[in-house]
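All protein chains of the complex are present and in place, except for one that has been dropped.
For chain A:
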Amino acid sequence: MAGSYTEWVRTRTEDELLALLAARPDLGTPAPSTLRSLAARAASRTSLDRALGHLDAGTLQVLEALLALSHDGDPVDADRVAAALGAPEAGAAVGRVLDTARTAALVWDEGQGVRPAPGLDEVLGPYPAGLGPARDAAVPTASPDDLPPGARPILDALAWGPPVGVVPPPGTAPRQAVDELVEAGLLVRSDARHVLLPRDVGLALRGGRTHRAPDLAPPRPTGREVPRAGADAESAVAALETVRQVARLITAWDDGPPSVLRAGGLGVRDLRRTAALLETEEATAAFVVELAASAGLVSDDGEAPASYVPTTKADVWEETDDAGRWAWLAAAWRTSRRTPWQVGSRDEKGALRAPLSPELHRPWVPRLRAQVLDVLAAQPGTALDADDVLAVLRWHSPRTVPPEAALAGLLREASLLGVTGAGALSSPGHALAASSPSTEPVAAPDADLARALRAVLPAEVDEVLLQGDLTGIVPGRPSPALARLLDQAADVESRGAATTVRFSTTSVTRALDHGRSGAELLAELSARSPVPVPQALEYLVKDTARRHEAVRVGSATSYVRSADPTALAGLVEDPRLAGLGLVRLAPTVLAAAVPAAELHDVLRDRGLLSGLEGPDGRPLGPVRRTVRLERAAWSRRPAAAVRDTTAEARTALVARLRGTAPSADAAPDGGTPARVSASPGEVPSSTGAAVGQGANQPGDALALLHDALREGRTVLIEMVGGSGTLVRRELKPMRLDGGRLRALDPQREAELTIAVHRIASVEPLD
């Protein structure tokens, strides 16, 4: 066996090392001190696990096949792997997969064929592709064809794995068959109760194949075909509805801000109230609330006690048109790390998860969302449900399958937001999937996204058909002006492609409350109706207006009253009292705009004797107007350090590693480890400076131990002795499991067991 994995890593070029660190960012943090420890780390279980977690089913299959074929780490070429997968024609594709794997140092090569990285066998399990252990080819085996009857079914049962069988009780026919098979060398007794099908036999039984069928391309679920127009229309309806709900939320929270729970988040009662306000169920309300917060439109005001209030951004948002508002929300959703679908479920402590609570923060959400969008975008015009998407994602990363609830939640959000329509990605959804997510909080609508939505919105209609039964129909999407009018003057009965509204005394009263007079309202309605205003509606408006005007309510800060009208004569007209804002309500009552105490004083000064009224003489409390906050959206914490490995950091690291590597390579004995001064057999004196260069990362120490175990080399181990002092021993590791290292001390010819946590550092010796 020429060369070693470590050697291979150490001879990588700068570009190859950069690519490796880019493919497996965890190798760079914390920065390894030497290329050897980088190699050890790359072959360590933790890092391999992490790397395999992101691999798709096809790559895993190729790696399994490679592992199964590569007897004792022998090189295998791509065509053989392809043939073993049952896809001999896919040699080129397998080659590409192997190239990628080589970039990530999951396989390595030397001249012809590739070999699996050491440690891969451990991570992929004892029986890769369901094949039993390999054994020396020298063992003679009988041909599986001349077998006693009853033996063949046993082999067939074990052929496709798992290759472990339970030994039948003695004296039975199957037992006899098993014994004969063991005799013939086709089965191996692993212990008293089990037999194993050796790898070569297994492969022979499978006809040289490692897998029943190649799984090199992602599955394409059939789904349900949805015409683009249908998807777009439904997406437009959903998008408008969500925009409307967010707008409603902002208005409502402006008027009555809900308070923030002590642990953060929105209380159950406030959520229920919000749901009622939005005319929807609580799950949707939670989504709308979270969406508004992600978009930075509402936020915690930071006061004590704290409440949720609209932000200054909401002002900007409210000034944009429907498409722009949607684009803003969609962009915010794209990068949101929130999991609103968990609202209403209980956490480990049994507490209800509340919307807006910090509990709902999950850093993986944007990545999963992007994956879901990619899956949907790959199959345009097809409605995929959560199971379909899961099947595809399971192929993409079989070792880290996303939670089903999250997937269902994300798909539901996508449909609420109109990213999907009828279950398929809509045109605006495609635009969103294609846009590059920004890490900056959204502060303005994305013009491209807005354009995409605008293209699918139904044409604006500026007409309402008024009917004798006091209903009105807008046969399309109402224009903003019409929507405002109908919002005030009528109640919506049905929304969708068309809008049905009903006029009632209550709704007309609302319009009158907004300052329209009855005549103005009728004029506006008739201007917007292609048919004359029905008489019934005219009567409704006129009668309501008449009653509306009959009783009036206004606000005054204080009043002056007197049983004698003459006492009040001339007060209103007096220019000196203009500052009081006096209004004559009746011959005997004047209203004033200043507090009673001030009014009282001014009137005194003018020579009018007056008495103060009221239980405490205090004016009515002023109407509280909540102040909008200048506040960013969710404070975006920097992502975890591992993901933050920027290209520059990697370049610097590679430069540093290679800066030390050449000097090591130049050493006379070739492949001197980091500790240059160390020569075999001699225990160098430990100095503080030297320790810093060693494998003092716990992960690296283990990786180096594994490395040494595999290659049967001796290492220098620094461990904490019984008295708490550091002891250095030269040891040959024998076995590492269960947190214990069994090792041989060649100098003392003794075996010893060390708890791994006592090992301070490991240095290779060669």
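Convention: a contact is a pair of C-beta atoms (placed from the backbone, for glycine too) under 8 Å apart; a residue touches a chain by one contact, two chains touch by 3 or more; residues count from 1.
Here, contacts and distances are computed from a predicted model.
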Protein name (UniProt record) of the chain left out of view, among "Glycolate oxidase", "DNA 3'-5' helicase", "Protocatechuate 3,4-dioxygenase beta subunit" or "ABC transporter ATP-binding protein": "DNA 3'-5' helicase"
Which residue of A:T100, A:Q467 or A:Q488 touches the chain not shown here: A:Q467
Contact partner of the left-out chain, one of A:A536, A:A649 or A:V756: A:A536
Hidden-chain contact residue, picked from the options A:G95, A:G150, A:G185 or A:G230: A:G230
Omitted-chain contact residue, chosen from A:P148, A:P219, A:G496 or A:G721: A:G496
Residues of chain A in contact with the chain not shown: 226-227, 229-230, 232-234, 237, 383, 421-423, 458, 465, 467-471, 473, 475, 494-498, 500, 531, 534-536, 539, 543, 547
